[in-house]
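Mind looking over this structure? Questions follow.
One protein chain is absent from this view; the other protein chains keep their places.
Letters A and B mark the chains in the order given here, with residues in each chain numbered from 1 onward.
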Amino acid sequence: MLLRNAWYIAAWADELRGEQPLARRICNEPIVLFRDGGGRVGALADRCCHRAAPLSMGTVVAEGIQCGYHGLIINRSGACVHIPGQRQIPEDARVRSYPVGEKDQLVWIWTGEPAQADPATLVDFPYHNDPKTWPNRHDVYPIKAHYMLMVDNLMDLTHLGYLHARTVGGNPAAHVDAEMKTVRTPTGVKFTRWMRNSLPPPSYVKAAGFTGRVDRCQEFEFVAPSTVLQWTGAIEAGTAFADPERDFRFQFRLFHGLTPETDTSCYYFWSVANGYRQDDPSATEQLYQEIAPTFVEDRVMVEAQQARISELGEAGLVDIASDTARMQMRRIGERLMAKELAVAAK
Amino acid sequence: MLLRNAWYIAAWADELRGEQPLARRICNEPIVLFRDGGGRVGALADRCCHRAAPLSMGTVVAEGIQCGYHGLIINRSGACVHIPGQRQIPEDARVRSYPVGEKDQLVWIWTGEPAQADPATLVDFPYHNDPKTWPNRHDVYPIKAHYMLMVDNLMDLTHLGYLHARTVGGNPAAHVDAEMKTVRTPTGVKFTRWMRNSLPPPSYVKAAGFTGRVDRCQEFEFVAPSTVLQWTGAIEAGTAFADPERDFRFQFRLFHGLTPETDTSCYYFWSVANGYRQDDPSATEQLYQEIAPTFVEDRVMVEAQQARISELGEAGLVDIASDTARMQMRRIGERLMAKELAVAAK
Partner (left out) sequence: MLLRNAWYIAAWADELRGEQPLARRICNEPIVLFRDGGGRVGALADRCCHRAAPLSMGTVVAEGIQCGYHGLIINRSGACVHIPGQRQIPEDARVRSYPVGEKDQLVWIWTGEPAQADPATLVDFPYHNDPKTWPNRHDVYPIKAHYMLMVDNLMDLTHLGYLHARTVGGNPAAHVDAEMKTVRTPTGVKFTRWMRNSLPPPSYVKAAGFTGRVDRCQEFEFVAPSTVLQWTGAIEAGTAFADPERDFRFQFRLFHGLTPETDTSCYYFWSVANGYRQDDPSATEQLYQEIAPTFVEDRVMVEAQQARISELGEAGLVDIASDTARMQMRRIGERLMAKELAVAAK
């Protein structure tokens, strides 16, 4: 079961341009995304109301999207506005349209009850708009696993020492022994991990030229239902600020947004922003190249995990100490789902 | 649900030769086709009556087909006529055989009630046998869509201006504004489309050297349940005969036969016959090369359409003006199906 009354990321803003529409399946529904002649995003059920051809095989035109089979045009509100060879357009020539919102380089979609779609609740991530201070690069990975398995992954970082041992992880003990502080926020939960006086991973040395031990800090903010905003910094040991997110000599931000495609697959929208050598495009690129294969390791693992859960369920699984933040996160999701079901049952 | 009491094309006649049998799934049943030592076509359930090995993995022999596993021989009527190492052949050593008919270079099969299989009702297309007047070339495409979606495709030609815009389609408006006349026939429905005084598509110019506008005419005869016989002609504007199918300077014939493989897949048997430069084999070849990629465009579209219909059904779809002939055709099919179900219910 998927939470429907929620904003999910449908696309990166720059994926929608030109006459080529974008097909995505979101919450089990085939959807076509496009930007009409006015530059406004449309999200429609990807099925023409004439003969069920996918609209995503059509062409974006000024008024909306034109079906590639018999030429009907549907606008972003779902109304058919043109039928070749026919003057009168029947009222029931309509395609379902979805509420959308565009903010901070992301296009969000609402597949639940349209009346509840409030653009004020779209996640903030202004760094995407600030290439001077936070030059960034983004991507989207399709993953064959329930989207919450990727959120789980981000909420228990002890996996870094095992799953990412050969990439960004470094020493398992450092991650296991990290000093963790978890706090609730109005929209989710946030944790801070300090690894003080620790050896910097090779990638940190390469990026920032550390010569000795560092104070390393990570801040992860989960925003329900499935966004995680990450800040990571490191500085020479003993010189760290008490308040993370002050300017550390080496720091970067990651954006993680998970969108359910089906009950057992999702899209992983992520970006990386360079906060330490902003004038050097190669630093941003290097950071991206460092992170990208790590997320492939996560993908491979959660896909394997999904296969087991799909077959055998979760009965008999045990929670361990490092699951604390993850479990808080899950409880928030469960409360949202319970609320949605209660409203639906009325 | 598939109409069973009907002749469907099982193969092109020239597909059955030599010792290699042909495996096809027709109306959801795995079938093996072959030509025995007497040149007669056999169509059997593709499962040996001994250990269920597919007979299509065996070898055609004079008496029938020999299983490739333990050597049993089954003749075209389905009787086992040889068991290695055994004199007596049990009476129940039998494989289901299907009525077949061969006509005009096509092998037809009947998967319904055998007693109703009347060879007199096989579709006529004598042009296949007349390589002097109608030199022709044929092919078969497997398509992952219900066979009637391809018949739909052929009965609403407004799709030419959109789906085939980059190939044979030409100007959408010409197709939309074509003068249509539809008539019932004893076995289906037939429509004629005139596009008078219109610009010839580039392929027509290439084939027939037109220098100005043409009168263009298309005749499509649907023969239930799933054959479409097409004639197309063009001639200098103003010189066309009132009666299509008289000798136009540029003319060709297409044969379209659709056979259900499963509920969501089919075989598309088609041929193209050159009626304008009969002595020039390269003209026939050029026509074939022109048409073949167009039918691939149709395949891609109807497969996508099938995917949507399989998932979302056809609820909420609207018929438009250009669906007239298609809807007549569908009603004929529905009447045949209703009749078949009524008989079955007795």
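Quick note on the criterion: contacts are C-beta pairs under 8 Å (C-beta built on N, C-alpha and C of every residue); 3 or more make two chains touch, one makes a residue touch a chain.
Everything numeric here is computed off the predicted structure, so don't read it as measured data.
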Contact with the hidden chain (one of A:A120, A:I320 or A:A342): A:I320
Which of B:D46, B:D152 or B:E261 contacts the chain that the document leaves out: B:D46
In chain A, positions touching the absent partner: 152, 156, 158-159, 161-163, 172, 176-177, 300-301, 304-305, 307-309, 311-312, 314, 316-322
Chain not shown, touching residues in chain B: 30, 46-47, 49-54, 57, 66-72, 83-86, 90, 92-93
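The rule is simple: only the chains that are shown with their structure count from here on.
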Centroid distance [mean C-alpha coordinates] between chain B and chain A, Å: 48
